[in-house]
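With one protein chain removed, the remaining protein chains of the complex are shown where they sit.
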Amino acid sequence: MDFLNTFLIGITAGAIYALMAISMVLVWRSTRVVNFAQAGMALLSTYFGFEAVSKLGSFWIALPVAMVGGALFAALVEMILIRLLVKHSSTGPIAGVAPIIATLGLLGVIRATAAMIWGGQDVRIVGPVSNDGYSINGTTLVFSPLKLLILVTVLVLMLILSLVFQKTNIGLALRASAYAPEIAKLSGIKVDWVRTLGWALAGAAGAVAGMFQTVNGNGTLSPDSIEFSLLLVSGFIAAVIGGLDSLIGAVIGGLVLGLMISFVLMYVSSGLFFIAPFVILLTVLFVRPQGIFGAKAARRA
Amino acid sequence: MHKKQTRDILLFILGGVVLYFLSGMVDELRVYQGASIAVYVIAISSIILLTGYSGQVSLGHGALMAVGAYAAAVARIELHVPIILCFAIAVLAAAIGGALLGAAAARLSGPYLAGTTLALAIGLPSLANQFSLLGGEQGLLFDVGFPPLSLGADFTQYKWFFWIAALAALISMWVIKNILSSRYGRTWRAIRGNEVAAQLSGINIARSKILAFTISAGIAGLAGALLSMTIGTVSPSAFPLALSFSLLTGAVLSGITTLGGAMIGAVVLVAIPEVADAVANRIGSSERVTTNLPGLLVSALLILTVLFVPNGPVEQHRARKARKLTLKK
Partner (left out) sequence: MSLNVSNLTVHHGAICAINQVSLAVPTGKLAAIIGSNGAGKTTLLRTLSGLNHPTHGEISWEGQSILGIKAEMLVRRGISHVSEGKSVVPELSVRENLELGAIWRRNNKESKESIDRVVTIFPRLGERIEQRADTLSGGERQMLAIGRAIMSKPKLLLLDEPSLGLAPLVVEQIFQTIRDLASSMNLTVLLVEQNAMGALKIADLGIVLNLGKVVAVNHAQALIDDPAVRAAYLGY
């Protein structure tokens, strides 16, 4: 029973990490930036969601509100910050680290601003269904209707996303712009806008991750919460496990990471909560530096 | 070259004398801030060496500082070693940690390295809770002792901190400066400029990068021990993720390739909370705003610097002057 519980907790957490990793991959593919502010953007979107819940009372309205809010904010970040960055800081010794520094700065700005606006109050989002575990033959599982709902929603979103990417013109434009921006331009694709769109999609995916991470945890939201530090690191690690360039890789990376953390905490020590992801990351980087689905030598790009 | 070195030594001595008189004139808070500035100067220099010269990014230097601080405190408590030896142990321990991390880092570049060190910065301090030797959440006491009586009865504890930190800063800057102008420094710059070309001219890239990481970590370890000295304790909460970010901010503000600019970043980092306080008081805002204003200012400053003064104020000024000169010609 322990095993099953650990598995189910891991897979639910993993689904959320996968969403976060997807948003990292979308951003990486559109602008070749690893966005360290992704978790911060997810946090902000979750606050949008909180405002919607408290005003409109429904989680199911709040979720799309958070997604749209997250998408718009991400699009703005790309249009202002990233474009300025490309213009001013793409040469000299700073060039390699400028995007990292800029997105970290953004993370700080978002955290501080969110703390100023919402920091003092008890910010709480209640999930749409119960988080009490299912019972089988008198034993209560940790797996709950809420966790089931999270899993299903994440799966549906991934399905939609992969359909968009594989079957639509917008998906084709997104992929072409990521792989070969010059050829995309020569084909008449407005690559600048496609990049913005990539960020917007990432913002929406991050918003869902933030909302679910909150209700799957204890329901409260705070700029300094452990949940979001974990989201920050896990999203990155899951994306790296998958290879940073691959959406399927991001999904698998997220699930693998969620399961691994869950099993380590259960069977090794619960005190390894924060160090386990680091060890997993190092192991992956040593065993398979290009990630599961990454192209070789991508790591040096 | 020889003449320049003599000049530098004289400048260092002159700086020391000025600081001596200053520390006699200002109040305790300023002396304490002076000590913090000295600590930041050391920590920022370690980042400048690593990122500016060897081209590697670390968001985990806060964790390396923690390694140095814990090593020093454990040496002090368990082994009762003299204080000067504690600092040496801090350097050594962090350098070993840095060498290990550097071995991993040499295989990674850019964002991968940043993310890995970020995971470390979040993960490592929390590990302290796992070992009773390290004192858990409360942490350990780290007491460097009272100032020697020979300095006079009115020589305060803070002044003593300040003297130790300032001396350490001067020595560190001296050492780093010499390393950077040595063969190793040139090698690092060659690698940062063009890795393939450096490799083709016979430079062992991995070894060179690991060396940079090791030295940088050692310096960060010293800064960590000094930071704990000024606080009096070593605990996980003294080395949050925000510390690692602040150091990077400080390095960028200083100019990522200008070692001499480390002072700028350090002063700004120490000044920001005070500036934020003043601003918050003037506009009479709530406590929420007051506590978060410094963080906001640091981050905003970081973004603005990267966007508009990407190579730092000193370098910017130099470039402008050079341009004027060419125009005149």
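Every chain is named by a letter (A and B) in the order it is written, and numbering of its residues begins at 1.
Methods note: contacts are C-beta pairs under 8 Å (C-beta built on N, C-alpha and C of every residue); 3 or more make two chains touch, one makes a residue touch a chain.
These numbers were taken from a predicted model, which means no experiment stands behind them.
Chemist: Using the contact definition given at the top, list the shown chains touched by the missing chain.
Modeler: Its contacts among the visible chains are A.
Chemist: One chain isn't shown here. Among A:Leu141, A:Ala176 or A:Ile248, which residue touches it?
Modeler: In the complete complex, the chain left out is touched by residue A:Ala176.
Chemist: Taking the full complex into account, what residues of chain A touch the chain not shown?
Modeler: Residues of chain A in contact with the hidden chain: 169, 172-173, 175-176, 179-180, 182-191.
Operating definition for what follows: only the chains that are shown with their structure count from here on.
Chemist: Quick check: how many Å separate the C-alpha centres of chain A and chain B?
Modeler: Spacing between the chain centres: roughly 32 Å.
Chemist: Please give the residue numbers of chain B that touch chain A in the complex, ascending.
Modeler: Contacts found on chain B: 51-52, 55, 57, 59, 104, 107-112, 114-116, 118-120, 122-124, 126-127, 129-130, 192, 241-242, 245, 248-249, 252, 256-257, 286-289, 291-293, 295-296, 298-300, 302-303, 306-308, 310-311.
Chemist: Which of the residues in chain A come into contact with chain B in the complex?
Modeler: Residues 33-34, 36, 81, 84-85, 88-89, 92-94, 96-102, 104-109, 111-113, 115-116, 119-120, 229, 232-233, 236-237, 240, 269, 271-278, 281-282, 285-286, 289, 299-301.
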